[in-house]
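Shown next, in structure tokens, is the structure this report addresses.
For this view, one protein chain was removed and the others were kept in their places.
Chains: A, B and C, in written order; residue numbering restarts at 1 for each.
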């Protein structure tokens, strides 16, 4: 099942002007298409749109999507859906003439596409970059009470490979990072009430650009938007920052991880109680980071109901 | 009273090998002189030693010192001490043939010197820089229950100039940043139980080097040493990190402030309740940063007793 | 003679729209005042305008100016002008109610002012910074056939202090860096046909921002604007980039030098043949950097005539 990489996310937002100010004026994402109900955004390296914002009465995640290697892969995915009795349909979408939508067994609305209108990138148009110069979509991270089962399903049926994971002494998996494109992850699953999206991440060229975004948000007095960081993750080794958009959707600015292309790469195991797992430098983390997330759309409309996890616990370093 | 700049600090430490590992191996300060009881350190731009560590049964601050413009200034300082009945004496010190020590009216042991052995700097010997490449001594910050009076005394008698300050609605000063050399500060005073040293600060070339120090400390698993940051101060605009040495002495790594050389420079006022004062980006701060400091040596030996401040209060963002 | 620092420069430009694109859209300087004939610019830390562009039939430098410590210093400068029979006059200027203009003995039009309208700075309005975020005016560098005499005059009569200099085996001074505010220089003099301005320099927070400006200029396909660098100077230790505006005026982007506040600071001597003097890293330099400069306005109007230097020579590393 040749899935190439994370490709897109679509968010419902309640105030498109406020979201535009946040994503375009402050984060510096670039507008590819817009009308009075939707906004299509991308980083300077993205040749396709990677984030769609759509006005709605209630905020949530419409879907998270992956680019696949050919239209034939879409047919294979339909076969999988039929075999596993997963709901699916073809959806119309800007720049994506053939987009398949499916509900995974864990309640997440996931989309797949191969064909996309490709636009001239902005990477070398440095005079047009704004703010921290966000470069490209990197990964998504979800909250689920079924980390172990969900990780296994994405590996078994969608061909994801495991990069890192955390588990307790009973070998119960608390979180997992899985990938398709040779980076640390296209998708991470974290234990928690779900199905919810924890965050969508964009890659930046270096850590100084991440600090610059903090300065920009502070300059605009958007202090509440800076939720956690900057810091260095133990897992993934990434330099990170988490910000919250006006609806509470969480965006990670991310850089400096490592390659996982080697076939003899051995997944890195972390004990769930290792404090350096999330924050290599130590330090206090806000409770919201562990408890809040974005609800996801149910296949038939509305949002998925939430289930709590049986794995309970909060790190000692939470404020 | 021509005081040039902050010039030195001398700390008592209880385990010189542990301190050497922290300051030399991890922070990357450079050794100018050492024996089995003392260590003289400097940044790569410093042409004189700027930090002395000395083994002692109890940790504390022996003195904080300023370089003055000539030996004649030392005589003027003696006159001041006599007029104000401040205890003073000449002390012998490595590389400082004529060093005056005085107790200021607020209990701080301060030293002054003009002459110093000047050593070849390391600034352009980049192949010898280690760790984050700490550049030069920048300032010291003390805790005192008498911020207003102490600020006035340093301005009136030692010629310091005010850069920034925080006050409450009753115009009581909670903190002040004062300077001699055209930077934001050589000395800052913060409201609190005192007299104690809050921190000694070194200048680094940029914020990426500050993040690098976090990585280095984490690599050596010195998580507890990283107390606060990295972040951007509202006051001073500096990019900062606070670390704690094995005895708890606090060191700030500091960069990116601004010039104050203009005679029509107007001191910047902050309301003490403004959360962006200390951390432009917002965020949670650890309680220790507000409550802990290093005791300072009394003129006759032992350490100064502590007095609490009448100004009580803790910011809302403290964990 | 209490001169505080370099304060301003005024350039004649031939196409104000082209200059505005270069300085505002690409370099990211900030507009304080503008009309259809003039543009007043500043960095994000500058509280006063620091660069004036004025439309004229021929490009050149109207004047270079210094901020002094009080209006009384202006009177002392008038006395100096009278004693030395230097032409002077009071000029009207935006934001500067009392500006003295003088012709120095070497043909340079220099201005002095104390009072200036002070504007709210942009330093902490990071959301308004554009491009590389140029921070503040740093220094000016002139070409003169009389480096030795000019250096002596500025030190003897205007109180400048020597930071670094280059000389040959016969102790003839080829270049000198002199300062008033405790940095490496407010003014540098380089041997060459003069009087001409070699460059005006602005301070940036770090070297990454200097590389960013190269990217921005390249994005706009302004390749010819990038004349030299980025690189590290031996002299001053600064990380630098030289760019040329549409009229050929040269701007240096500059960061990472050192402090010179110590009264026992010993000026650093470089042999004129030391290749690391200009470029610590070695490398090839373009000929234009050594031969081109901006003519300066004569006191009575028109531009000063040029005299060649008796000291002839070009470094081996010039292309």
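Everything that follows uses one rule, which is that a residue touches a chain if its C-beta (ideal position, glycine included) is under 8 Å from a C-beta of that chain, and two chains touch if they have at least 3 such contacts.
Note that the coordinates shown come from a computational prediction; the quantities given were computed from them, not determined experimentally.
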item: Chains shown that the absent chain touches, full complex; value: A, B, C
item: Among C:161, C:196 or C:232, the residue in touch with the chain that has been omitted; value: C:232
item: Contact with the hidden chain (one of A:57, A:263 or A:301); value: A:263
item: Touch with the omitted chain, as defined above, among B:137, B:173, B:208 or B:241; value: B:208
item: Residue touching the undisplayed chain, where the options are A:77, A:208 or A:226; value: A:208
item: Interface with the unshown chain - residue positions in subunit B; value: 25-26, 124-129, 206, 208, 212, 215-220
item: Contact set of subunit A toward the excluded chain (per top definition); value: 4-5, 45, 47, 67, 69-70, 114-116, 118, 123-124, 135-136, 181-182, 205-208, 234, 237, 256, 258-259, 261-264, 266, 280
item: Absent chain, residues of subunit C that touch it; value: 206-208, 211, 214-215, 217-218, 221, 223-224, 226, 230-232, 239, 275-276, 280-284, 286, 319
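Keep in mind that, in the parts below, only the chains that are shown with their structure count from here on.
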item: Subunit C against subunit A, contact positions shared by both copies (same if over half, else different); value: same
item: Chain centre separation (subunit A, subunit B; CA means) in Å; value: 43
item: Distance from subunit C to subunit B - Cα centre to Cα centre, in angstrom; value: 34
item: Of all residues in subunit A, the ones touching two or more other chains; value: 206, 208, 215, 217-218
